[in-house]
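A quick write-up on the structure given underneath.
What you see is the complex with one protein chain gone and the rest in place.
Chain lettering (A and B) follows the sequence in which the chains are written, and residue indices restart at 1 in each chain.
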Amino acid sequence: MMLLLPLQYEFFRNGLLAAVIVGALCGFIGVYVVLRRMSYIGHGLSHAIFGGAVLSYLIDIDFFFGAGLWALVCAVLIHLISHRRLVGADAAIGVVTTSSFAIGVAIVSTYRSFTRNIEAALFGNILGITPRDLWVVSAIALVVAGALVMIRRQLLFSTFDPEVAAAYGISTGRVDLVFVILLAVTVLASTQILGVTLVAAAIVIPPVIARYLTRSFHALLFLSPLLGATSGAAGMYLSFYLDISSAATIVLTLAAIFIALELARALRRRLRPAALSGA
Amino acid sequence: MTRAHQHLLAKLLVILLALQPIFACRRETSNPPTRGANKLKVVTTVAPITSIVENVAGDKAEIVGIIPEGINSHTFEPIPSDVKIIAAADLIVVNGLDLEIPTLNLANANKKPSATILKLGDNTIKESEYVYDFSFPKEHGHPNPHLWLNPVYVIRYAELVRDKLIELDQKNKSAYENNAAEFIKKLRLLDRAIQEAVQTIPPPNRRLLTYHDSWPYFARRYGFQIIGAVQPSDFSDPSPREVARLIEQIKKEKVPAVFGSEVFPSPVLEQIAREAKTRYIDKLRDDELPGKPGAREHSYIGMMVENLTVLFEALGGSAASLKKVDPAPVAGSHADYRRKR
Partner (left out) sequence: MSREHNFLKHAHGSLHPHGVEEPPARHAPAPLLELSGVSSGYGPAPAIEDIALKIWPGEFVAVVGPNGGGKTTLLRTILGAVRPALGKVLLRGKEVTGAALEKIGYVPQLETIDWDFPIAVEEVILMGLYRKNHWLRPVSKQDRAKLQAVMERLNLAGLGKRHIRELSGGQQQAVFLARALMGEPELILLDEPTAGLDIRSRDDVIHFLHEINHQGVAIVITAHDLNWVAAHLPWAVCLNRRVIAEGRPQDIFTPEVLRQTYRGDMVVFLHDGMIMIGERPHAS
C-alpha cells in the first residue's frame, strides 16, 4: 500500500522509470569505468556537457542532439589527447572538460539575453520527465547496453590487460574510443535526469559496491546494474517519503549501501583476531 | 544555483577575463544614451528598476541597467565591461534585499569613492514586513526581494530615486519632481486598475502557483493566496512529495491555471499542470520588460500590465481596466538596457 501510493502520480511513475533505467545503465558502464580507472572521466564529461547544453539552447537546437554532439567531440578529444601519452588521461580529461564547462559559463555571461534554465542542466530534472524524455533515455540505454554487449569480449580483454590484448590483435585504441563515446552518451542521458553534479556517483558507486559482493567479472556485470536500478527505485521512494530532492536521495542511497558494507568489513576485520585468540 | 556553483562560477570569471577581448565587440550597447559631459551617471540593475529610474530622471541623467533583461538576477555574474560602467557611475541604484549580491560586491569594490549606492527595497519596508517563503526561506536569511511587483512599493521606490537624484543634481530638481509626480500618479492609476480587475476574478481562483516565487508582495496587497512555488531555495527541483502536494491542492481547489516564467522553463511545473489537469502558462516575467527599448510598453508599467493581463485572464477574470493605464515612460525612453538586438 505504502509502495503504491506515489504510483498514482504520473510524474512519480515517469521519474521512477527513468531512475531505474539510468541507474541500470550507469551501473553497467560503470563496471568498465571503474576497472579502467576512468572514474574521473564520468565527472568530467558531465561538466563538459554543460557547455554543450548551453550551446544548444543558444542556437536553439534539441538538447539531446546539441549536447550529444558536443559530448562526442569532448570524448574524442579526451581520447586523442590521452593517447598521445604526453599527458596522462586524467590531465587530458581535466583540460577538455573544464574548458568545455567554462565555455558554457562564458556563453551564459556574454550572451546577455540568455533566457534558459541552466539549473535544469546542473541539477537534472527527474520530476519533470516528459514521455518523450523517457523514450529518448530508453533508446539511449538500449543502444549503449547493446553496444557494450557487442564489444564485451574486446572490452574485457583490453580492460584486463591492454598490452596483451593488443598482442592478440585487438585494436585497443579503437575499443578505447568506442568506449569513451558510449560513456559520453550515457552521461548525456543521465545528466538530463540526475544533473551534472550527481552523474559521476551513479556511475562509480554501484560497481564499487558490487566488487565487495563478487569476485567474478560476469557476476559484476549483472550485480552492478541491478544495484544501480534498485537504488534508483529505492531513492525515488525514499525521497517521496522523506521529502528530499530525488536525484540526491538516489545517490545518497548508493552511498549509504557503500558505507554500510565498508563498516561491516571493518567490523569483521576487527572481530576476527578476537575470535582467533579466543579459540 | 548552489553556493558551490556560484563559487565555481566566480572562479571561472578569471577565464572570462581572458576571453573578454573576443566578446567585447558584441557587447557594444545597442541603444547608446545621449552622452552629456556633466550629466549624472546612474547605474541600475534589473530592467524594472532601470525603468523606474528612467521615469523619474527622464533625459537628465545617463542611465545604464547592467543586468540584461531575462537573465537570472539572483545569480547574475558581472563581467569586466560592467566594471568600467560601475567605475564611472555617480549613483548606483539597486533593488537590494540581497537580490543582486554579486553585482553589489562588484560595485563596492569598484565604484568611485564619491559614488552612492541606493538600496530601494531596504528603504521601503521594515524588517517586520519582510516575506520569507518557499524560494526564500528564513533559514537562508534572505527575504523575498520582489517588492516591485507591488505598485504601492514602487511609489516609494520613485520617491527614493527622486530624492537621491535631487540631492546629487540640484540644478535638475524641478524636472525630477515633475517626472516623479507624473509617474506616481500613473502608479496610483495602475494600483486602482489592478484592484478593479481583481474584482472580476472569482474569489476561489485568486490563487497563485508560480515557478519563481516573486509574487508575495503583490499577493498581500491584492488578496491573492500563494499556493507555492516550484523553484525551491537552492534553485533546484522540489521534492516529489511537494510536487504531489501541489498536484492535490490544485485538483482540490480547482485552480484554473499555473504560471511559469519565460526565463525559466520548468518541466516540473508543466508536469504538475498536466497531472492536475489545469493550464500551464509560461508567460510571466518578473524582471523583463515587454517590447523593445524605445517602445511604449517597454517599461515597468508595461511589464505589470502584460503580466497581469496574462494572469487575470487565465484565472477567469477580465483585464480590461488595465488597458486604461498608459505604459509609456513619463519623460520618454532614455535608459540603456544593454539588450542585445
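As a convention for this text, a residue touches a chain if its C-beta (ideal position, glycine included) is under 8 Å from a C-beta of that chain, and two chains touch if they have at least 3 such contacts.
Quantities reported herein were computed from a predicted structural model and do not represent experimental measurements.
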One chain isn't displayed here. Which of the visible ones does it touch?
A
Checked against the full complex, the residue among A:35, A:69, A:95 or A:181 that touches the missing chain is A:35
Give me the chain A residues in contact with the hidden chain, please.
35, 149-154, 156-157, 160-161, 163-164, 166-170, 211, 214-218, 220
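Note that only the chains that are shown with their structure count from here on.
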Using the touch rule from the top, collect the residues of chain B that touch chain A in their complex.
1, 5, 9, 12, 15-16, 19, 23, 26-27, 68-71, 77, 79, 235-244, 247, 262-272, 274-275, 288, 338-340
Can you name the residues of chain A that touch chain B in the complex?
6, 9-12, 14-15, 101-102, 105-106, 109-120, 122-130, 133, 195, 236, 239-241, 243-247
